[in-house]
Structure formats: C-alpha cells, structure tokens
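Every protein chain of the complex appears in place save one, which is left out.
Each chain gets a letter, A, B and C, in the order it is written, and its residues are counted from 1.
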Amino acid sequence: MDVVYFAWVRERIGVPREQVETSAATVADLVAELSAREERYAAAFADLSALRVALDQELSDFDAALEGVREVAFFPPMTGG
Amino acid sequence: MDVVYFAWVRERIGVPREQVETSAATVADLVAELSAREERYAAAFADLSALRVALDQELSDFDAALEGVREVAFFPPMTGG
Amino acid sequence: MQVRVQEAGFDLGAESDTFAAGVGGAGAIVTFTGVVRDADGGGLEAMEIEHYPAMTQKALEAIATEAKIRWELSDALVIHRYGRLVPGERIMMVATAARHRKHAFEAAEYLMDYLKSRAPFWKKEILSGGQADWVSAKADDEAALERW
Partner (left out) sequence: MQVRVQEAGFDLGAESDTFAAGVGGAGAIVTFTGVVRDADGGGLEAMEIEHYPAMTQKALEAIATEAKIRWELSDALVIHRYGRLVPGERIMMVATAARHRKHAFEAAEYLMDYLKSRAPFWKKEILSGGQADWVSAKADDEAALERW
C-alpha cells in the first residue's frame, strides 16, 4: 500500500511517500501500527483531530476500511484558496 | 421651481423638464396641484406608491417640505444594475 | 475609489487588471459584471437605459463610500453605462478589494443591491416586434436591501 504525507505531517515523518506492508483493516489500525513502529509516526499521529485522511484521493475518515485501497494520504486540514 | 420627470412618468407627462410656478408647501401639495391642472399629470400621479421623488437630487418622500428646493424629480422605482 | 457613469462600453479585462494592480495589501478582490440578456420570452432587440445625470454620479459615490467605510475596503470601483445596449453587451461592473474574502463579497453584493434600487437608472426593453416596455422594479430587489 502506498502511503503519502503532506505539509507538517510529511515533515515530521520525514518522507513524502512510502510503501507500507500492512494487514491493517482500517485507517485507525494503520495509524496504530505505524505509531508503534517508530517515534516519528507517533509524533505525527499524536492528535488525530488535527489530521485528515484521503483514500485513493477521496477524503475519508479514520474508521474507514482499507480493503482494496491503493493509496492512503495523511495531511493537516487543508488551507486552499 | 424646476420639475423633472424620468421613464414612464416623463412619457405620460410628455416633457422631461419644466419650470413650475407654485407655492405648494410639500411634495404632496405639488402633486395635487399639478394633477388638478391637467389630465396627463393626473394620469402620471394616479398611484403614488408606484412613484419616487428626489429633491435637489436626493431621494425624499411625498411629505417632504419644498421650501428652499430648486429641483424636484419624479420617477418610477429605479432599475439600475 | 472610482465611479464612472458613461455611454461608452468598457473593457472588463483591462478594468480588472487596473483595479487589481492598485489594491495594496488586499487579499481578496471581487468583481461583478452585468450583461444585457435576452427578454424572458425572447426577442429582445435592445435595452435603453435612461438616467438622471445630475443625480447619478452623486448617488453612486454615496453608495460606494458607504461600502468602503462599512467593510474597510482597500478600494472600490463602479462603472455604469446608459444609452442603447444590445443583448450580450456589458451594462455595468463593480469591483471591491478587502483583506478577507467575506468582506469583499459582502461589499460587492451591497453595491449591487443598492445600484439596483437606489441609483437613478431606468431600463426599457425594446422587443423585435417594436413593443417597448419599461422594466418594473422587482419586489425581490427592494427586499434585498433589508439585509443591510
């Protein structure tokens, strides 16, 4: 599964994109798995209310299932316009 | 006193501007005086709710006093924009 | 702040660029442009716009000044034409510049609402059959002023 990061999430994790081997069922499971893996993930994911997630380029939420998903994106609330 | 007319008020009265000798105290008095004078005024002024008045180029109302006023304008509700 | 009442057409792109170039620290620029559209039943040949020359400039300046103060605008522009226009021609435009988008939008809507009902213009629709009708003021347009 491709996992991509933007803005300060990207800066905290230190890479813009990576391939993750996981059997996480939901986004929340993936977050827990990564956070347990290394401190930089735990730091980036410390406050989920400050994060947004997109699955295959569609905004989604942390309860969503990952089955069939090819790209997960984590980023702060958007500031376009 | 100069009296000017616009849009269908001008068309009904038949002139865009005229000098009127009057001692009318208010706009309503002037309207009554003109309406009594000729049918074309009575026709133009038949429904005051469909008319607006400006005194010296400022929107006003039919109760307003005419003392010191140099130009009275009668017209339908405006349709700018 | 600029207010222009004119018979000639205006160049929307050039006016937008000139306005945007002069707004200093504003973060938000809104423009509104009014275009002559066909009559509801079709067959509009022309729109004749009459105005009250001695009052028009003054009335538009009062409206623009009020908007500028109320929304702390960096700048405001109003252009309004009179005379004979055909469908597709631009009748008027307003532009507003403010620090934040909400103010620029509100000020532009305010300008439009007041232009519609408080600026001394009257429109006559000339239909292709020769019929000519003065456009009636809409109750909606008068009601729009209550928002402010």
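In this text, a residue touches a chain if its C-beta (ideal position, glycine included) is under 8 Å from a C-beta of that chain, and two chains touch if they have at least 3 such contacts.
The shown structure was predicted, so the numbers you read here are calculated from the model rather than taken from an experiment.
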The chain left out of view makes contact with A, C
Just to verify: which one of C:A26, C:I79, C:A119 or C:A137 makes contact with the chain not shown? C:A26
At which residues does chain A meet the chain that is not included here? 4, 6-8, 54, 57-59, 71, 73, 75-81
Interface with the unshown chain - residue positions in chain C: 11-17, 20, 23, 25-38, 90, 99, 101, 104-105, 108-109, 112
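Criterion: only the chains that are shown with their structure count from here on.
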Let me spell it out: compute each chain's centre from its C-alpha atoms, then which one is farthest from chain A's centre? B
Using Cα averages as centroids, what's the distance between chain A and chain C in whole Å? 49
Distance-wise, how many Å sit between the C-alpha centres of chain A and chain B, to the nearest whole number? 72
